[in-house]
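With one protein chain held back, the other chains of the complex are shown just where they sit.
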Amino acid sequence: MNKKRAFDVTTLPGFTFIAILSFVLLYAPIATLVIYSFNGGNSVNQWGGFSLQWYVVAFNNQAVQDATVRSLIIALWASVISTTVAMMAALGTTRRGRFKGQTAIYMIINQPLMVPEIVTAVALLIFFSSVKIATGYTGLGYLILAHSAFCVPFAYLPIKARLEGMDTSMETAAADLYATPWQTFRYVTLPLLLPGVIAGAMLAFIISLDNVIITEFVKSAGQDTLPTYMLGQLRRALTPEVNAISTALLALTVLILIAFVFLTKKRE
Amino acid sequence: MKGNGAQRSKGANGWLLSAPALVLLVFAASGPLLIVAVYSVLEKGDYSGVRWILSGDGWFRVLFERDIFDQTVSFADANLSIFWRSVKLSIATTLITFAFGLPTAWFIATRPAKSRAFWLFLITIPFWTNLLIRTFAIMEVIRNEGILNTALINAGLISEPIQILYTDTAVLIGMAYVYLPLMVLPLYAAIDRFDFRLIEAGYDLYASRLQVLRGVILPIIKPGIIAGSILVFIPSLGAYVTPRVLGGGKNMMIGNFIELQFGQGQNWPLGAALSTLLLLVVLVSLLVYTRVSSRDTPHE
Partner (left out) sequence: MNTPIAVDARNIGKIYATGKDAVTALGDVSISIEKGEFFTLLGPSGCGKTTLLRCIAGFETPTSGSIHLSGRDITYIPPNQRPVNTVFQSYALFPHLSVAQNVGFGLKMLGKPAGDVAKAVARVLALVKLEDFADRLPQQLSGGQQQRVALARALAPEPEVLLLDEPLSALDLKLRKEMQSELKRLQTETGITFVFVTHDQEEALTMSNRIGVMSQGELLQVGTPHDIYEHPVNRFVADFIGETNFLEGVVEGHQVRIGTGDALDVVLDGQVGAVTLAIRPEQVSLTTAGAGIAAQIAETTYLGTDTHYDLKLGDGSHIIARVQSKSAGTFNVGDTVSIAIDAKAVQVLKS
């Protein structure tokens, strides 16, 4: 498609310029944000020399520490739960031909991708507030549950993609070689599926870690996660501390994404 | 009979394996949406919440208001301006992201196979990056003391900083910025499948570059354009974080307006009616999208 031609049919006038501009516009604000996280001064736009002081400040901030731990706990639970149920659903919906109600299952699983988040957030606010009154329980369970639910499609998609790329003849061959259905799953399907499962878990983890709106509506008092803590901070006078927290979160996301790319690439 | 039995057990296994996911989603995502629909037709509670009495007041107040003294009915201008702003900004966001997104997607799709993955990855990073962080990054750029105004002042182009933050423009810039990857990715997918020999055929038949773009490329990648537009329009319409951070308190969109209704002493049925309305608009757009795209598939 990209063979050298005297007249390159793949070029359109101005397209390359706008494309490069888009990349610059996409990354300039993020780059600024990262750079000012190393600011020695107190301002988010006046450069006062290089320093790691705001990372130290953020690290020693009790509220940030608590929010970080809470975010990680929720993201871990949410990715484990959503990946487990998503894997089962992917196995149920891909390897057995079409069956009645399959479309309904797809719709429900992908529902969080379609419904505006604010609507789900409001719905969960109403629902969980009455559950809270009825049961008296106000722990992290609600957040974990809500996060697990909206992470399901993100865990489901890579697992399903992996399963669809996997020849069913693998399982047929295992059955031919005396493996029971459980042995087939344990020794053939699961090992082959594993990269997809890990990829799904990583996406779910990122999605949970980044969530703002649903968390903001579902959390009880004193249950700030890192993003909701930052949202609260944005209303106050800004210091590069927020930049430092953002940069750390950004670095974590990029690391997970790179791992994800390698993981999904290996299968070719 | 044997075949039928196998067929039925396939379906049963499919449902059984999907059951945990379905239970989770119905309990913590889909099910509560029904409660919202129910709340929208109940009576407002004294302080907050609802009273379990059927009432059309929530839906009535979406468009109208009643004078407190003489009970005359008039359009709720404040609400209407919020709806209008939401729709206007969402459409504008979709158009801007398309204007930037099409060349970007085209650029990525025409890179050599080796570097293509790299460019794609560059688009993917913002896509997965926290929406709040990206909004915050834009905010730092456009605020009065931000680098944009500072640069313009230093260049002598302006003497006073331009007030962009807390205006509709800020919200628009922010939404275009955060939703651009959602436009690029489906466009890329469509262009990637594109057979470039068709362009050669177009040129062969004496088409100009613009004619090739309008007559060959755009019609063929139409499913990608529709998908990208839907993917940008829907979250724009329901946006909450970006208008809240960049628009300030005044420049509300539907999402913020909904939130407002669930504060203390506010009108939950109205909030529920607004949520249901938003949901319906989104579902109808999706329905139209699937219609259009399934109608388009045989052409591929």
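Chains: A and B, in written order; residue numbering restarts at 1 for each.
Here is the rule we use: a residue touches a chain if its C-beta (ideal position, glycine included) is under 8 Å from a C-beta of that chain, and two chains touch if they have at least 3 such contacts.
All of these numbers come straight from a predicted model, not from anything done at the bench.
Undergrad: Among A:Gly14, A:Pro191 or A:Gly232, which residue is in touch with the absent chain?
TA: Of these options, the touching residue for the absent chain is A:Pro191.
Undergrad: Can you work out which residue in A:Ile20, A:Ala63 or A:Ala173 touches the chain that's missing from view?
TA: A:Ala173
Undergrad: Quickly run down the residues of chain A that touch the omitted chain.
TA: Counting only chain A, the missing chain is touched by 167, 169-170, 172-180, 183, 187-188, 191-192.
In the analysis below, only the chains that are shown with their structure count from here on.
Undergrad: Chain A to chain B: how many Å between their CA centres?
TA: Each chain reduced to its C-alpha mean, chain A and chain B end up 18 Å apart.
Undergrad: Can you tell me which positions in chain B touch chain A when the two form their complex?
TA: 7, 10-11, 13-18, 20-22, 24-33, 35-36, 39, 99-104, 106-108, 110-113, 117, 121-126, 128-134, 136-141, 143, 145-147, 150, 177, 180-181, 184, 196, 199-200, 203, 209, 213, 234-235, 237-238, 240-241, 244-245, 254-255, 258-259, 262, 268, 271-272, 275, 278-279, 282-283, 286
Undergrad: If we count contacts the way the header does, which residues on chain A are in touch with chain B in the complex?
TA: Residues of chain A touching chain B: 1-2, 7, 9-23, 25-30, 32-33, 36, 43-46, 81-82, 84-86, 88-89, 91-93, 96-97, 99-102, 105, 108-109, 111-112, 114-127, 145-146, 148-150, 152, 156, 203, 206, 209-210, 212-213, 217, 227, 230-231, 234, 238, 242, 246, 249-250, 253-254, 257, 261.
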